[in-house]
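One structure follows; several queries about it will come next.
One chain of protein is taken out of this complex; the other chains stay put.
This part shows subunit A:
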Amino acid sequence: MSLTKAERTIILSMWSKISTQADSIGTETLERLFAGYPQTKTYFPHFDLHPGSAQLRAHGSKVVAAVGDAVKNIDNISLALSKLSELHAYILRVDPVNFKLLSHCLLVTMAARFPADFTAEAHAAWDKFLSVVSSVLTEKYR
């Protein structure tokens, strides 16, 4: 799966809006993940996951920053996220199904905050882009 020019354009233009609210988007995405899919909390036994927790905010920022790295290197996501891919494969070992859940929660967050920008084409482009990012993060699993 590779992104078309039109899809890249959509991703880049929406990213410029998203990045202005990056931290709160990250936090909200994780809140949605943990509320909607409580089993995902099993990866964070060491965290205080209450809404508003500093750890939640910090981790949300990290996640969105990584998405940002993928956006800025949209022509070579595999290379840009190589270290993160190794981290997930060898250390974190998050089951691949969870990347779909996180991606979905990020889409919902974007839809809620940018209703006018989140057109059907934008929805399609972002779903595809996040699916590519998820593939990169799991490509070294076995």
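Just so we're on the same page, a residue touches a chain if its C-beta (ideal position, glycine included) is under 8 Å from a C-beta of that chain, and two chains touch if they have at least 3 such contacts; residues count from 1.
One rule holds for everything that comes next: contacts and distances are computed from a predicted model.
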Chain excluded from display, named as in UniProt, from "Protein mago nashi homolog", "Glycosylphosphatidylinositol anchor attachment 1 protein", "Hemoglobin subunit delta-like" or "Glutaredoxin-C14": "Hemoglobin subunit delta-like"
Kindly state which of the options A:Leu12, A:Ala65, A:Leu92 or A:Ala124 is in contact with the chain not pictured. A:Ala124
Touching residue (missing chain; options A:Ala22, A:Ala111 or A:Val132): A:Ala111
Which subunit A residues would touch the chain omitted from the figure, given the whole complex? 28, 31-32, 34-37, 51, 104, 107-109, 111-113, 115, 118-121, 123-124, 127
